[in-house]
Each structure stands twice: as C-alpha cells, then as structure tokens.
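Structure, as structure tokens:
All protein chains of the complex are present and in place, except for one that has been dropped.
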C-alpha cells in the first residue's frame, strides 16, 4: 500500500543529514515550504547547500536557516536578505549566483536524467567567466564560481550548465493526496515542480489533504511518483511569537 | 485584440511551404492532429521533414502524407507502417530514428532556447555511433545518421542531442480558447505540448472551442503564447469515403 | 554440425505465466514499474494480494489499471496503443515529463523482453537487422531505471542461447540489466557480472549451463 502521508513531520524530516544538498520550491514567500524549512532549523540540521531562487526579506524559512548559520552555500538567482549578504561578505556563507531560468532548468534537468545542457543565458558575463566570487575571506574574494564551458550554436555563445540532483527537495502545494499527487494554486507553483523533480528524496507540505481519487488525473501538477513524504503545512507563526516567550 | 481562432483551416495552414520542417503531436492515433495533417495533403504540400513519434498503421494523418510521397524525412522513435519502411528501403524517404524520450526532450529543448543537451539514452548504440542508415539507395545504406558527440558524466557515457526548432507545429487538443490556451484529455496529451513548444508557428486543432474565461488558469496544459492558430478538428472521415467516389 | 545436433533438447521449465509469476514475487509493495510487451504484460495478474505495484506507461500514464470492460476511452491507451483504465491516484503527464521521470530514475523497475543479454549485462531488445527498425522508449527506460529486469525464454526458437558472451544483435544499452528471469533460471547481476541464483523447477544447474554461452557464477539457494 502506497501511503506517503506522515502525521509527524519532524520525524519524517529527521532523515535529512547535516551537510545535505536541498532543492527548495517557492518564489519569495509565495509557495515557500516554511513548515519544512522551520523543521530543519528545529531539528538542528547544519552545513546545508540550498538550491532556492530567493533568500527572502524575512527571517522565516530560508532566511531563518541562513541567519542561524545552518547554510554552507546558497545557489540562487535573487537573494535579498541584508543579513545574508553580510554573512556572504564575511565569508560565512557561499553564494553561487545563477540566472533564474538557469536555476529552474538545472533543477528540471537534474531530475530528468539530463546531466548538462547549453543555454545562452549568462554567456559572456561575470556569472559564467569565472570572475564571480563564490566565497569571501577577510573582505576579499577568496574563491570564484568556476568558469563555464562555452560553445557557439547558430553563431551565438552558449554556456554549459549542469543538472542539479539534490539529496532532498522541499516543496509546498495547495492540495495533495496520500499517493503524493500535488496541485498548486496560482503563481505559488513556480519552482515547486522543479524542486520536486530533482531531489532524491522529496518532501511536500500541503494545505489540504484530499482523497486519493479527488484530483482529476489531467489536473495534477506533480505526479506522486516524484514525492516521497507528504505532511501538512504548519499554521503560520508570527515572528514575534517565535522570538518571544514561548 | 488577440483572436487566434480561424474559421478556414485550409487558408490558415496554406502558409506552410513545401520543404518545411514540422513537429507533430500524438502517440499513434491518440492526440494526432489529423485535420491539420489531411489539410497539408489537400493543399499539396511536399518535401516535408516531420518530427513525430509514430508513423501509424493507417493511411490517415502522417501515414497519408508519407504514402502520398510528400515527406522527405521522418525523425521518429517508432514508425510502424509497412509502406513507410518499403519507401525507406527504396530510398524514397529518410529515417532519423531516435529514442522516444530523446524526441520529446529535443522538441522541448528547441522550444525552450536550449540548443543541445546530454542524455544517456542511446549512448554506445547504433543510434548514436554513426552506423544507422538515414537513407538507402538501390537497397544499400547510402547515408547514415551522423555520429553523436559523446561525453562521460559520473562515469557513464552520454550523447549530445540537439534541440528541435521546427518551422511549424501541429497539435490536437480537446479544448481551446481564442487566446490559444489548450487542454488535453488523458493520454492524448503525450507529444502535443512539446510540439507546441518547438514550432516557430504553431497550429492547434481542437474538439471544443470554449469561452476565454472558461479554462481555469491553473488547469491549462499549453498556454496560448505558444499557439498561433486555432481551428476545429474535422469530423473523422472513414478511409472508404476518402478513397471512394467523393 | 547442424543446429539440430548442437543444441540440447528443449526442457519443460516455467511457462510464460510462471515466469511472470516468478517476477511478480520479487516486486516489493509500493514499487513503481514499467512493463514492456510480451511476458512482462502478464506480471500484473500475478501480483500477490495486498501488494501494490504502481504501473507507468511511457506515453504519460502514471497509475495504469487493467483493460476496460467496455470499449474504454479512446483518449486513454498504453504504450502499445491498447485501451486501458486508470486507478485512483493516477496522473497524466506529457511525453517530455514522462521521459524525465523515466530517465531521471524515478521509476523503480522496468521489466522487458530481450533478444539477448550478455555476460556483462548488455541488453539487445530493439532491432533484428534486416527487419524494420523501431526503438520507442526502450533505450530511455534502460538508461534511467535503477532495476532492469529481463523476462524471456532461455533459448530462441532454434534452441540457441539468448544469454551470451557478447550480444550479436544491436544493443539497447551497455551493462544495464540487473536481473534475468527465464523459463529455466533466474540470474542476478552483481558487480557487472551474471550470477545464477535459481534454477526453475525441472531444470538443473547443468541444464542451464548447457544452454547458456555467457560466463556466470553460481550461488544457488
């Protein structure tokens, strides 16, 4: 019997090891799996490499993992959090900055058995020529994102980008069933299907658990074969409560 | 005002030139755009290069184009039609045989601005080593599908495959609206979204024209931005009638 | 020496249904499986009660059920273009996503027929030179799926071994096979080499050896 629903989110997620690579859905806070991300903090996971589009304004989710010093590297297109940049320039977290479309396509490719592909995005820029600082040390760029292989197609330069195969993926959906089938609502879909594709073990938090025959097979955004564990989204916790008495 | 609905299918399709490359949806007869394919025959288009998974058992659609001698080359994974093979061995049509997943991924890639990608499928086989006959002449293999570039990733051989960018694409959907948004029913979806992606100009035949706000934005399988012309599916014409008096 | 003289006599080993049932016994509960044509299509009927095997069809169906009682939905077929049904929890995807799932290793087992399997686990199952070449999804399935189980007759119609030192038919994939189930035996692939782990009822290890040109080791249970 295939039943991927987990009552105890923390127990299920505890298989994540410190040092793991983790692909994460969401665009800003839209569709971001905060219950799973917060559980990683609560479970004291460390030394993580996150593949995620944004490091958001707030200190929940990805931001919380970062400010708690649990993140070794972020592969992203648009970090925003001031505190993240302070840690980056201080040499306490690495940043692999890549174009947003490259991040999405690398996630999909890795999950699709495509180890590498050529894209025009970023060709001939400092995101592909080996000059972007991956890590700082004492205020100086200490290491750089490696130069990317380049090749012309139809007379235009393209760079070789590699598929992302993460140890784990964390996604958030509106609806899900016990077979792991998922549906998203509006633009909260974003990176979630790609993150689901590229994790060797994938966790989905859902707002609503539906019966196994409730979703029309034509209307499923992520088929259950890509999902290993389904749990409920936690109710949002105001930041004040987290930092306060409780 | 964006209105992609065309009353006169033949008029719309007449922009296809003889010699064009055409990507086609469908898996066997399931989801195959027969109204569009038959119109190409009726319009006397010739010298076509078709990207399509199957050349089916019957003489409608792709099969009709082939047996009428309108096809220069077929890029496919699973031709079946006996007559097709007779023409192939006779040197009257070329066959670029590729794995099914490679065909789907090449269509998607070409439409996604990815000129090439590496895949393990077919590595070290006669479909990638330059020995598969592309064309016969007087019973002998006259030309071969070129040897594919090979590279190891994670210690396993992969081959470089190129994105397909076709001049036109032909797809069939169950429902569509005047903005070109499409929905498919069950496994008739198959190659249709990929074909839609990779044609510079794309035609969709639909069973049912729906109001522009009838499809939920979350439930659209192909967004209208990928479709240029929408027309109704012709009622199926029995083969006997086609070959008979009318 | 003619073929008739050189080939050992045919043995009454497992029937096609029995091969399928033997394979079915090895499928763990909850596994996701792709089935090729031939003997593999007999596997679903042999799944033991209480075991859920989730069936995928390469044309974009996840959660395939049995053939319909009536004519079925013309828009719902398997990879052999035959009408099928869906089970609760089924999902439909496009062909690129279907093969992303296949190539990306998201299926657990692919069960398929073969022309030949070599001693280094190479598979040939798509093309008999001189006939009509067509490949479908076979090369993607064997490239992507972690477990590739072959179901076939141990020897061909002329009595020639199909488990060979090196494939003479064009390959589907190199070193991809992980198990072989025949009417006479079960082989596992360990460290890239064949190991005979079981002889079928009515077949001895010597019978298998006489009908196999591949090198292999034995670890019979």
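Each chain carries a letter (A, B and C) given by its place in the written order, and its residues are counted from 1.
To be clear about the criterion, a residue touches a chain if its C-beta (ideal position, glycine included) is under 8 Å from a C-beta of that chain, and two chains touch if they have at least 3 such contacts.
Please read all numbers here as calculations on a predicted model, not as lab measurements.
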The chain left out touches which of the shown chains? A, B
Contacting the left-out chain: of A:115, A:193 or A:224, that is A:193
Which of A:148, A:175 or A:221 touches the missing chain? It is A:221
Touching the absent chain in the whole complex: find that residue among B:15, B:141 or B:225. B:225
For the chain not shown, which residue from A:122, A:176, A:199 or A:224 touches it across the whole complex? A:122
Against the chain that's been left off, what residues of chain B make contact? List them. 1-2, 108, 110-114, 177-179, 181, 197, 212-213, 215, 217-218, 220, 223-226
What is the set of chain A residues that contact the non-displayed chain in the whole complex? 27-31, 53, 77-80, 82, 85, 95, 97-105, 107-108, 119-127, 132, 157, 174, 184-194, 221
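What we mean here is this: only the chains that are shown with their structure count from here on.
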Looking only at C-beta pair counts, which chain-chain interface has the most contacts? B-C
Using the average of all C-alpha atoms in each chain as its centre, how far is it in Å between chain B and chain C? 30
Taking the mean of the C-alpha atoms as each chain's centre, how many Å separate chain A from chain B? 35
Quick check: what residues of chain A touch more than one other chain, meaning two or more? 112-114, 217-218
Within chain C, the set of residues that touch 2 or more other chains is 86, 92-93, 99-100, 102-103, 143-144
